[in-house]
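Of the protein chains in this complex, all but one are displayed in their positions.
Entry: chain A
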Amino acid sequence: MTERPVEVKLSGENVAGEAPAAEPETVTDDATVHDDDVELERTIGLVGGLAIGIGTMIGAGIFVFPGLAANNAGVAATLSFAIGGLIALLVALPTSELATAMPRSGGGYYFISRGMGTAYGAIVGLGLWLGLMFAAAFYLVGLGHYASAVFSELGVALPFSPVIGIGLLFGAALTAVSLGGTENTAKIQNVVVGILLVVLTGFLSYGVLDAVGVFGGGTVPEQFFSRGYFPVLTTAALVFTSYLGFAQVATVAGEIKQPGRNLPLAMVGSVLVVTVFYVVTIFVATSAFGADRLGQFGETAMVEVARDFLGLPGAVAILGAGLLATFSSANASILSASRAVYALSRDALLPRKASEINLRYGTPHVALLAAGGPILVLVATGRVELLAEVASFLHLIMYGLMCVALIVLRRRNPEWYSPSYRAPWYPVLPSVGALASFGLIAFMQPASIGIGIVVMLISYLWYRYYAGDVTLKGDI
């Protein structure tokens, strides 16, 4: 992709009289060009994109879920993760196409609002913002579990459970750090992801060899579907939170260099990488202990698995990795949430003030606080599974609608729509993607579905009240 015009007409204004900000004139490999010679530089490369995707995803799935998933589905939790990965891939391919056609910040919200109209966009955009908060809260609670495991490893006995307190502390710290403006966060993220992959690869290689009997440990013999078939699907719905990261890549689509090439590679690549890691991890973990004992270990089951294989050094390594991973996932989600606020306020669905930048630090303080505050409230609930499922629900709605948006756009084929990457097997792939995304929701707990629907309703009502006149749909 070199250069191409963008022709999306926006109109209308919100209650406060703000109109959506103008769309750029052209999009090149290196910049987004507005009229009057104003450009937005693209600075995130393929490695950075992969790090955002993998860094967001790898924390939750590997470090928080094995125990919970094994408890629900037995060894077949492996299959649950595989199903999650497959659905993520089914969505990642259409998302890649949309992202190369519209490489602008905002991700799924942007594609859906331009392809299907403001109402859908508002539901998804506000839903994405809240979904990211639920996801961040979930990661922070996971971080709390890991940090308290550090205390017990050190032999410090606390009279109370420090999980939520630590989650709150880190949530506040992360918000404060992002408010203050940090240098080189992307580089740090790359390094963290690199370290994580190295630690996990070493650990898993050992684990796989052990599981197949090379070191004489052998597998714990166990029936694959020890809990039956249905829990495999409910578990897939639960652990789908592990796969929310690839869409985060699309929220910074406006900042990715050579978007036509790097966006699809980063999204599909990160899904494939984490799927392999997840599936192998669950296999190793369930092989080491069997699902029952693994389930008893709860959120920090991986530490016990590592201790079983490699003794104390293994436990320490996994503890460290778990802290890093949950930390980087939470951080990425808070930043994505503030990007979502920006995209919404740019389009006049939220007050322009919400994306205001702090003069001193250059950071979007309103958006960051608007994400950080509610996250702390959610962390305080400490409900790991509920938080994860609500986050999954809101994202799954977006994923399903992205697949629909792809079908809509391909059918109408407006002039401005010319993606440089085309998803294969149209229309089967996006149709299956949409069905799978919506279908997975059916396997969630009623409470999660209820909260998700309430969030969508509020989003819709907010749009009707605040920005009913705004039109964002592309000329299709």
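By our rule, a contact is a pair of C-beta atoms (placed from the backbone, for glycine too) under 8 Å apart; a residue touches a chain by one contact, two chains touch by 3 or more; residues count from 1.
Here is the rule we use: contacts and distances are computed from a predicted model.
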| item | value |
| --- | --- |
| Protein name (UniProt record) of the chain left out of view, among "Glycosyltransferase family 2 protein", "Universal stress protein", "Membrane bound hydrogenase, MbhM subunit" or "Acetolactate synthase" | "Universal stress protein" |
| From A:Ala73, A:Leu335 or A:Leu409, residue that would touch the chain that is not displayed | A:Leu335 |
| Residue of A:Leu368, A:Ala423, A:Ala436 or A:Val455 touching the missing chain in the full complex | A:Leu368 |
| Touch residues of chain A, complete complex, unshown partner | 21, 30-32, 34, 36-41, 43, 45-47, 105, 178, 181-186, 252, 254-255, 257-258, 261-262, 335, 338-339, 342, 346, 352, 355-357, 361-364, 368 |
